[in-house]
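Okay, structure first, notes after.
In this view, the complex is presented without one of its protein chains, the others remaining in place.
A, B and C label the chains in the order they appear, each numbered from 1.
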C-alpha cells in the first residue's frame, strides 16, 4: 500500500509491503530508500519498530511509536518521548483535510480548547495574520488564555464575540 | 434486567434497573434487598461503584471492580485487590456452562495452563476425585507442575498420556 | 491520593468527597467511602463548607484532612470542622487566620525579628483613594508589586515599574482578587530584582515543639506558579540554611503554629532573605522534602492531630540525603501558550525504577476535568547529587507516556537541558523571561530521524489496521481512528 504522509511541513511518499518470512516484517520505502522494518503491535495505539538499514555495519534501530488522534482529528505520532504531528493522506484520503490541515502548514480553524468565556477578539474578517499570532482571548479557570493562529493566512470567519460563553471545540476563527 | 450470579458457591439473584435522575444511578436488588448504586465506567473492564445502603447512618461505600475473563472464559471480578470468581447466567445465558462450571462447584475440565510435557497421569477414567486433588503432572520451564481437580466428581475422560507434549489450553481430564 | 495512601499504611479508613466531574477520580475510587457534594463548580462543592461538613457527619468520620487547595487555608472551614466536633488535620483556625492575611503575617514575622520585604503594612481596602495609594507607593519605591491580601498563587498580583501604571494595576488586582478570593483588598510591596523563592517546611505538634526541615528551592515558576521544585537548594550554604530555618521556626512559634506549614522567603542576589508569606497547609511539593529526609509528612500530620509528640531528630531534618527534584506535570499544551488540554487519557505509562516516585492522581480512561488545576502528576526524582537527579529525571520523562491529552512533559525535557537550569543560575522570573524570549517556539523540534520514523509508523499503523476493517465499524470520526477501533476488537480485550 502507498501513503502520502505529511510531517514537519514535508510531504513524504511511503510504500508498505509485507516482507516474506518473519511475521511482523515489512519492506518500507520512503522517498525512494527501502528499509526493512519489523513491526510488533504492543496495543491498539502502539507499535514497536525495528528499522534495519539493510546495509552492512548499519545498526538495527529500535523505536516505540504511539499514534493518537485528538478530538479535532489531528494525528500525533510519539517517537519515543518525542511527539510528531502527522497528516496521513493515503490512497483512501486519511484524516479530514479541512481539520487536519491538508497541504497547508497548520490548522485553518481556531477552536476553543476548553469551555470558557471569550474576553477579547483580536482579529476581524479580512485581517492578515501570521502563525502563532493571538486572535482570541478566552478565560477559563480564572486564567486568560490566548488562542493563536495555527498558520499564516487571511481571516475569513470570526464566530467569537466578547462575553460569549463557548464549549470545548467551538469554532472561533477560520484562517485561509 | 435480571441476572443469576454464582459467586462463592452461592447463586444470587440480581436485578438491575436504571434509577431516574443521576446518570450512573441504578436501583440494584440482590436477594431481595434493594440498594442504590452509582456506577461510573472507568474503562472497558473497570467500574467504580458507590453503594448506598439507602438507610440513615449507613455509609456510602466506594469500590473499584474490574472484570476479566480468562482464556477459558472463566470470569474474575476484582473487588479492590480481592479477586472473586464469578459465573453469570442471565436471561441470555451468560458464559458457556460447560467451561464456566454451570451450577457446579468448579470447572469440570482440567486443561494445560501452558505448553509442556505430561510426565505423570494420576487419574484413570472412573476414579472418584476430590477438589484440588492432583490428577496430572506437566513439566514446563524445567519445573514439574501438578494440575489439580477443579471440583469433586468422577473422572469421565482422560486425554493426557505420559510423555505427551501439550499446548496451552489442551484438554487433559474431564470430571463429572 | 497521597493522603489516602498514608491512611492505608496507618490502617485508617478513608472518606472522599467529590463534585460531579470528579466522580471517576482515583481518590473517589480508592477511598473506603465517598460522598457527592455537588456540581463541578468549586463554589457549589469543594468550597461549600456546609456540604463538606454534612458529608463528614454522614460518614461518621473522626477527622478531616483539607488537602492542598480549595479550603485548605480557610479558617472558617477549620472552625466549622472543630465546631462539628471533628478533628481538623491542620493548624488552628486562629493560626490560619493570622498567617492567611499577608499583612498580619508580615507583622507577625517582624515581631519575631525576621526581615520582611519592604512594603506597606496596611491593607488597602476598596475605599482608599488612588492618591493615597500613590503616596504609599512612592514611600516604598518602585518597582513594586500589588498583591491581594487573601489567597496566593499569583492571582490578584500585578507588577508595577512605572507610577503611571499604578492605578490601573490596583484596579485589576482588586477585581481579580475579588472574584478569586471574595476579598478585594490589596497591599503594596517592593519588588526585589531577580530574587529566588526559597521555602522552609515546618511541623509543629500540640505540645509546643516546632521543627524546621531543609529548604526547598521553588524559583522555577511560570506566571507565579511553581513548576519545578528542588531540595536542597544549590544556592543555600549550610550557614544560610541554619539562619533561614531558625527564622522560619521563630515565626511559626510566635503564632503557636501546629501541624504542617511552610514559610516562604525571597532570597536576593546578595544572599539576604526576606519573609514572603506562610502556607498554612501541606504543599504540593512536600514529596521532595520526604525524599531527602526520609520523613513521611502526611503520616506526621495525622499523628500530630492525634496529639502525638514530634520525636524526630532535629539535626536529621536539616541534613539532606542526596538531592530531589519534582516536576508538576500538567494537562497543558506547552507549544500553545500552556493552554489547558482537558480530555480523556487514552494511555498512561508511568516511569519507574530507581529513585523515581510518581504521585499521580491520573489513570488511563480518566477524563481530565477542566474545572480545576489540571495537574495530572507529580513526578519526583531522587539521586545521590543534583546532576544525577537531573539525569534521572530526564530518563523518567523519556519513559513517561500520556496519550489523548497534551501535557507539559516536552516542556520539562527542554527545561532540564537549559544551561541556566543545570548550573542552578535562575530566579523567580527566569522562566517567564525565557518563555517570552522563545516567543512560542515549540519545545520539541523533532529531528529528521524522528520525522522519518513517524512517517513510517503512521503508514505501518494504517497498513496493519487496514486488514482488520469490518463493515460494522462505526462511521464517526476520521477513518484512521475507525481502523484503530476495528483493531481494538481484535487486540484491546484479549
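Note that in this section a residue touches a chain if its C-beta (ideal position, glycine included) is under 8 Å from a C-beta of that chain, and two chains touch if they have at least 3 such contacts.
Computed from a prediction, not measured in an experiment: that's the story for all the values here.
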Neighbours of the unshown chain, displayed set only, are A, B, C
Given C:54, C:94, C:183 or C:359, the correct residue touching the omitted chain is C:359
Residues from chain A at the interface with the omitted partner, ascending
24, 38, 40-46, 48, 50, 57, 59-62, 64
If the hidden chain were put back, which residues of chain B would touch it?
1, 3, 5, 7-8, 10, 12, 14, 16, 26, 28, 30, 35, 37, 39, 41, 43-47, 49, 51, 63, 65-71, 73, 75-84, 86, 88, 90, 92-96, 99-100, 113-115, 132, 140-143, 145-148, 168
Those residues of chain C which, in the complete complex, touch the missing chain
1-2, 5-6, 8-11, 30, 287, 290, 294-296, 298, 321-322, 344, 346, 349-350, 352-360, 363-365, 383-384, 388, 391-392, 394-395, 398-399, 404, 470-474, 481, 484-485, 488-489, 491-494
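Following the convention adopted for this analysis, only the chains that are shown with their structure count from here on.
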As a quick test, compute the distance in whole Å between the mean CA positions of chain A and chain B.
44
How many angstrom between the C-alpha centroids of chain C and chain A?
31
Give the residues of chain B that touch two or more other chains, as numbers and ranges in rising order.
none
Quick one: which residues in chain C touch 2 or more of the other chains?
492
